[in-house]
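All protein chains of the complex are present and in place, except for one that has been dropped.
Per-chain numbering from 1; labels A and B assigned in written order.
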Amino acid sequence: MKETFDVAIVGAGPAGISAAYILAEAGKKVVVLERGEHPGSKNVSGGVLYGHDIAQIIPDYIDRGCPVERNIIESRLWYLSKDSGFSLSYRDRVFGTDRQYNAFTVSRAKFDRWYAEQARRKGALIVPSTVVTDLLRDDNEAVAGVVTEREDGEVRAKVTLLADGINSPLAARTGFRAEPKPEQVALAVKEVIGIPTETIGERFGISEREGVTIEILGEVTGGMDGVAFIYTNHSSLSLGIGANLADFATFKLKPYELIENLKQHPMVAPLISGGKPMEYTAHWLAEGGYDAIPKLYGAGYVIAGDSAMLFNTLHREGNNLAMASGKLAAEAILEAFRVDDYSETGLRSYGDRLAESFVMKDLRKYRRLGNFLYRRKEIFNQLPELASFGAREIITVNGVSKKDKEKSILAKIRKGMSIPRIVRLIWQAWRATR
Amino acid sequence: MHIICCIKQVPDTAQVKIDPDTNTLIRSGVESICNPYDLTAVEAAVQLVEKHGGKVTVISMGPPQTESALRDALALGAHEAILLSHRAFAGADTLATSYTLSRAITKIARTEPVQLIICGKQAIDGDTGQTGPGIATRLGCTLFTYVSEIREVNLESGDVTVRREVEGGSEIVRGKIPALLTVELQLNTPRYASLPELVRSLREDVKVWGIDEIEALPERLGVKGSPTLVKRISAPEARKGGVTFDAEQNEKAVDDFLDKLFDKESALLAEILLKTKGTHA
Partner (left out) sequence: MPKNSKGRHVAEIIPDKCIGCQLCVGECPVAAIHMEADVAKIDPEVCIGCGRCFNVCPVDAVIFEKLKKKELTGVGQRPLPLEDYRGIAVLIEVKDGVPAQVSWELVGKARELAEKLGAPVHGFIVGANVHQIAQEAVAYGCDTVHVIDNPLLRHYSSRAYGKALVQLCEQVKPEVFLLGATPLGRDVSAVVATQLETGLTADCTGLDIDPQERLLLMTRPTFGGNIMATIVCRNHRPQMSTVRPGVMKLPQKDQSRKGEVRILDFTISESELPVVVDFIPTPEDLSAVDITKVPVLVVVGKGACDSRYLPMLEELAQILGGTIACSRPVVQLGLLPYMRQVGQTGRTVAPKIYIGVGVSGAVQHLVGMQTAEKIIAINIDPHAPLMQMADYAIVGDYLKVVPKLVEGLRSRSKGIKVKR
């Protein structure tokens, strides 16, 4: 098309919109091309956002009507075996007062639309239902915009931001990001179960605006390297489970089976009892960690968010990394405009900013974790069993002497996993997260 | 040439979408779409105006979020969009709806005369197909429903020739302008707007009209103007299973089944086997 823009952004998700907002606010002519019918229609997430990261972009997001489901005041970590499980939870009053909105649940459909609307009000042009199929190159092979599948659909822009998510059909075609290997991706499914607001309040011991998150590890993923979660929304629960794609292929399990088993677990079933399934979606998650991150910028382009595989496996952080990287991308782009240099050199401040930020620091810290979890499947099958066995025996009162109990527990552990092996496991875990 | 299209935003719960990336069902109660038949209507109007010159105005009655359906119509090439939105319009059945829309059309036509009104044949939520004919009756113009082809619009002689789907086939009819047409999906395939067209439509303002703008009598609007009302809603009875015959274990299972079938369903079977029916193969 004849009209040209300063910046073309592919994808109206958290990364793209964060950049669009900052760029539009700074007076740049921005167009955001979104393949879904509206921002958020193609996005799936468990549903937790961090106030700190949104505040970096829109400080008064609450006053502007950011749609919050529940403010998280308690986080739980569950370690489950087939019919039993451990729970570690932390609740703090401060998350309702001084540190309110530290974390909160959102509905992506509502949040993404609100978020995009904020960028639109700043002057960004959000174009939905339009798929970007390729990048435009100039004579020097630098990126000069994008090509969409609509008629007359070339968009020329000085800088292009790729923020088109984990699936990123564009990345595959342009070669900026190698096709992720199955081990670098997790397949997750999520179900939203409708439960009346008061019932959620009773089951979790929270008031209407308060929320709880539950992260789950253990046998629920059928022995595969994976994780599950339960998040509280205003009048529903988000239940999700996912595992490494390569494991799905080897174990031959189906995502639907995983989630059905999860729903029947004695610790999960009472929470969702009587609930109405409202929505079922599936999505990929970037599991590759630091080593899977592609080249993040070049002549005329930068990459942010899931598209850049910026995802923190252990902490299930994707949205905030997307927002943070989107913001940093926008700042780097503004700098390129200031010196009128859109080459790789002109955009290199993006790399620097990312490296200095928590984004890269966290990813570097956990770079070995993905591999560790993938290789050490004991964490997902034997260990939960053994731990449960131990707890079960200790708690059961059956006249057996404590000493005998200890003996039988140790015997079972040794049969399942030798002590040296357990020690090595702990050592490797520490190294992986160091 | 000036054509008005009446469109409706409908909930998407009736249509299940499959996400092509993950091949899973996406069911979401918040989604709304523009009634597919109405998109066909707008496309037909835009094509006519591209041929004869002129303007397409789209109107819709609904709550504020109906704007997105109007934007879909603008993206197809409509020139102006008006949203009829007011608390008093809410809760309308088809009689009150056709009243509200015809008031708006009368107002628009006063300054810009209208030759054609094109609507979808029915909305996929209500499925009544009553609003189009209702508007035509109120305005006193020619009415052609189930239009599958617009053969010709002759502005000089003042008539329109269309192909209508009727029982047993289709008929070619010609009637005087102004005319209201309700269209079938097979009339056309709504275009995929070019990027410049889409961008233009995104920047277009949607006008909002309330009671005052359309000069309507309050007692004819919304709930007050609706003769029908829902007395009761209920869930249809859930089907429970019946009898099972195991053909794997029992050689005579099929015979047993047929015995039971002819015993219990003799009336139904008699009706089916003796019924005189129309065309089917």
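Rule of thumb we're sticking to: a residue touches a chain if its C-beta (ideal position, glycine included) is under 8 Å from a C-beta of that chain, and two chains touch if they have at least 3 such contacts.
Note that the coordinates shown come from a computational prediction; the quantities given were computed from them, not determined experimentally.
Across B:Gly62, B:Gly77, B:Pro178 or B:Gly225, the single residue that touches the chain missing here is B:Gly225.
Considering the complete assembly, subunit B touches the hidden chain via residues 11, 13-16, 18, 25, 87, 90-91, 93-96, 98, 125-134, 136-138, 142-146, 161, 163, 165-176, 219-220, 222-236, 239-248, 253-255, 257-258, 260-262, 265, 268, 270-281.
One rule holds in what follows: only the chains that are shown with their structure count from here on.
Across the interface of their complex, subunit A is touched by residues 19, 21-22, 24-31, 68, 192-196, 198-199, 202-203 of subunit B.
By the touch rule above, subunit A contacts subunit B in their complex via residues 1-3, 31, 38, 41-42, 109-110, 125-127, 129-130, 148, 150-153, 155, 167, 189, 278-284.
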